[in-house]
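One protein chain is absent from this view; the other protein chains keep their places.
Chain naming follows the written order as A, B and C, and within any one chain the residues start at number 1.
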Amino acid sequence: MKKVKVAINGYGVIGKRVADAVALQDDMELAGVCDIITDWRIKIAVQREYPVFAFNDDFRKQMENAGIKVQGTLSDLIQKADIIVDCTPKKIAAKNIEKYKEANLKFIVQGGEKHETTGHSFSAENNYETALGRESTRVVSCNTTSIVRTLTALKNAGLLKKARGTLLRRATDPWESHLNGIMNTLVPEKEIPSHQGPDAQTVDPDLDVITAAVKVPETLSHLHYWNVQLTREAGKEEVLDAFRTSTRVALINYSDGLSANNAIKELMLALNRPYGDMYEVALWEDMLKVQGDELFYAYVVDNQAIVIPETIDAIRAMTEIEKDSENSIRKTNKSLGLRQKF
Amino acid sequence: MKKVKVAINGYGVIGKRVADAVALQDDMELAGVCDIITDWRIKIAVQREYPVFAFNDDFRKQMENAGIKVQGTLSDLIQKADIIVDCTPKKIAAKNIEKYKEANLKFIVQGGEKHETTGHSFSAENNYETALGRESTRVVSCNTTSIVRTLTALKNAGLLKKARGTLLRRATDPWESHLNGIMNTLVPEKEIPSHQGPDAQTVDPDLDVITAAVKVPETLSHLHYWNVQLTREAGKEEVLDAFRTSTRVALINYSDGLSANNAIKELMLALNRPYGDMYEVALWEDMLKVQGDELFYAYVVDNQAIVIPETIDAIRAMTEIEKDSENSIRKTNKSLGLRQKF
Amino acid sequence: MKKVKVAINGYGVIGKRVADAVALQDDMELAGVCDIITDWRIKIAVQREYPVFAFNDDFRKQMENAGIKVQGTLSDLIQKADIIVDCTPKKIAAKNIEKYKEANLKFIVQGGEKHETTGHSFSAENNYETALGRESTRVVSCNTTSIVRTLTALKNAGLLKKARGTLLRRATDPWESHLNGIMNTLVPEKEIPSHQGPDAQTVDPDLDVITAAVKVPETLSHLHYWNVQLTREAGKEEVLDAFRTSTRVALINYSDGLSANNAIKELMLALNRPYGDMYEVALWEDMLKVQGDELFYAYVVDNQAIVIPETIDAIRAMTEIEKDSENSIRKTNKSLGLRQKF
Partner (left out) sequence: MKKVKVAINGYGVIGKRVADAVALQDDMELAGVCDIITDWRIKIAVQREYPVFAFNDDFRKQMENAGIKVQGTLSDLIQKADIIVDCTPKKIAAKNIEKYKEANLKFIVQGGEKHETTGHSFSAENNYETALGRESTRVVSCNTTSIVRTLTALKNAGLLKKARGTLLRRATDPWESHLNGIMNTLVPEKEIPSHQGPDAQTVDPDLDVITAAVKVPETLSHLHYWNVQLTREAGKEEVLDAFRTSTRVALINYSDGLSANNAIKELMLALNRPYGDMYEVALWEDMLKVQGDELFYAYVVDNQAIVIPETIDAIRAMTEIEKDSENSIRKTNKSLGLRQKF
């Protein structure tokens, strides 16, 4: 089988993880990674022997001055690829899209971009099929991915009437927490409802979901609290079984010492996950409560990792190297070592 | 008019504030404060010329060795008072109660104690009248006080059907943040629903309220997010008017730069509040949203300060120096400078 | 006696404190405060009934739209004042200087500006006299002020040979910790020696002082560790006596519970200091150690507050309403309530 050649633009938090994940797939190969940086971050790509490209000639010169072997510019990379995953910062990707279109190159953007940039928003367990053969899609953000995964499971079980969530968002990513962040405070998002509810509806308009969001002073992961109106009274096991239908929701137990975001992070490191990444939504089984037709639960989202398997699946769907969502999800999960229980 | 003589047992976060507030009332006088400490904290009481008592003779000796002038022990203080406010740490007060009862001394405990210790739980705007002449009561905790205040306002306006809240709790108090705390993580409370819902019902069993709570790594104040099912569709102004009926809920605006807990704290300091204290629930007017019969809002609770006016009112109710709740609340608010708008 | 009319440009962390301090002096009056902001921060000035000015007509309009009564623009304020204290952010003041010079207005800049902007750097206990009658000076930064204060005391006692310091700097100020900061990390300053050593020498070239500095993830205050080579072997009491000659160094004791920056902050709040400000350098008496001819000690600097008394003295020196440094310092200290022991 011919391998799909995947280019990555933007080798940051998401880009470097997508590159590593692509390198793990037996039906993909990494055409190269493109960025503008010259420091230790891009040297990681060099060390991994990934072909490195510069955004343009200016950055190419800077990179070369810093001793980095550069294979070409973004234009060159575009020529070498079957599909490109744009992982540049929020709102930058929108500007690159013209280039991809001109070159007839399929492209994926990340959650920092608007739905309108591609007209399609992706979450594997919900709408893989609708991305088959598409020219472009957007893998929804970390928060939205977790919402769609969990609510899709409840919806598929016929249990979901409406969901109301409070989202505690990590304030910045660990690698850059010397450059920005918040200190000893909480920062509510200006608007209630926050944008994540409508964003989930770009994947699945059927979801009745409203969220409020607040930035909290930690760098590890998000924590979501949910109050769900079920379609009917239900038992706790029934609800857990619904969540178990998702291969990307892992149940954890507070009573097992997994009682805070830092403990969960340490577990991931202990499992030898790269960067201590958790691709799954980690949902507390013993904390979950059903009262009549109301459901309450909380889960942790590793914002840096959760969209990585989704991106891999999006590549398969768009390039049609795998037409069946379950097959793709299974392959991806296996390559990354996802689990349904920690 | 004879002034009510008020004793304070435990001169910590709450006790030192209650002492200062008592000293401000024209119908009360401070009989003394009692503690076991010997460092800068109790020296503040000395400097304010409050009579200082030691828990027992051992501590008296330690205090005197540290150069603190001590007026006697708790037993002596009990003799001098008409009522005592126990502000010792969680679960300690329960042990002191026998002493107060033996001496036929009215007493108030704080929110760390169980409802059963007194059989009555107090929140001024909700149930002042039921405390008239009582021998004892419990001023409910910071979180619960804020819940009862806000939901009582909605209930009185006939708007409240049920309320679901997510409570972000500061992890420790500023003065002791070198001794304990959490770092770069979030710590969910083990149980959902958390205890604050049932606790609010000890004040008002009519409130249909369920909460989940999580400790967050900051020391300033709590932040609550609410989703309320109204009894009917309502307009935003109608809801705001309901909150305006409480003299202890102050509206704030995100658009005025009051967009985070730290900014609110700085405002309180700028208003020359002692310790930068905020006695009010600070509820975001512009963030509040009504969608059909659902209401969403968030507010900030200064955990160190919110129960202070409640405690003052509880003293008045129990000693019946003021039988009318509105009069007491008005007096208390004026002495502490409460506002309904920041 | 005619009062000196003092204008303040920039009503931020430093400006608002200088304004309050000016308002406390019996030989000064506040001509007005100038800024560009429209939110709760400037409303504090309105509430204190300080005359408010806008930087220019555009900002005047914005302020008026926000309901703030504006007395005029910076040009108007310049006309009304005998001296202006520029407390705008780092490097902005340099641009305003031309205006002040044109208007023949004496001016003070703060530590964010370079020495060259005025050619004179001020620290009251060291070089008050050299500022007498000057057209301009720069009050050195919070870190530098603390260095000059403490080393001047050692120098005057004939004890100082050379001083080597490690400066732990708070990462951002409390009011703005929702906008920027660092999280769960430490950020060394790029250069060792850091700029504070040479900066201290702009006040007193005799000081042999070298520093290294690092940003730490807290917002309360700086903490400095020093290793001083004395001119000779000395006793601990002798060294303490040297520090006691400064009226702006206050001794504290670890054994009194004042064992961390947060405890010191709480003490200042308990002393009813505005904003919990500490104008003094708080130096640990019991931690201080002399070994032969080497001295080791540590102190805490409230970065928001320490330059306030210095600025008041600088006004007196430049306007010559008080020619004697000791008189000015005594007046300032009394008005702000400085202490030599906590």
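One rule holds in what follows: contacts are C-beta pairs under 8 Å (C-beta built on N, C-alpha and C of every residue); 3 or more make two chains touch, one makes a residue touch a chain.
This one's a predicted model, so the numbers in the text were calculated from it and none came from an experiment.
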item	value
Neighbouring displayed chains - absent chain, whole complex	A, B, C
Of A:60, A:106, A:248 or A:265, the one touching the omitted chain in the full complex	A:265
Which residue of A:63, A:183 or A:312 touches the chain not shown here	A:183
Per the touch definition above, residue among C:125, C:173, C:218 or C:302 touching the missing chain	C:218
Absent-chain interface as seen on subunit B, which is shown	171-172, 174, 177-185, 187, 217-219
Contact footprint on subunit A, counting only the chain that is left out	16, 37, 39-41, 44, 47, 174-178, 183-184, 219, 256-263, 265-267, 269-272, 274-276, 342
On subunit C, residues whose C-beta touches the chain left out of the figure	164, 166, 168, 182-188, 190-193, 210, 212, 214, 216-220, 223, 225, 227, 254, 259-263, 284, 287-289, 291, 294, 296-298
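By our rule, only the chains that are shown with their structure count from here on.
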item	value
Label of the chain whose CA centroid is most distant from the centroid of subunit B	A
Same vs different contact residues, subunit A with subunit C, by half of numbers used	same
Subunit A and subunit B: spacing of chain centres that average the CA atoms, whole Å	42
Distance between the centres, which are taken as Cα means, of subunit C and subunit B, whole angstrom	36
In subunit C, residues with contacts to at least two other chains	174, 177-178, 183-184, 219
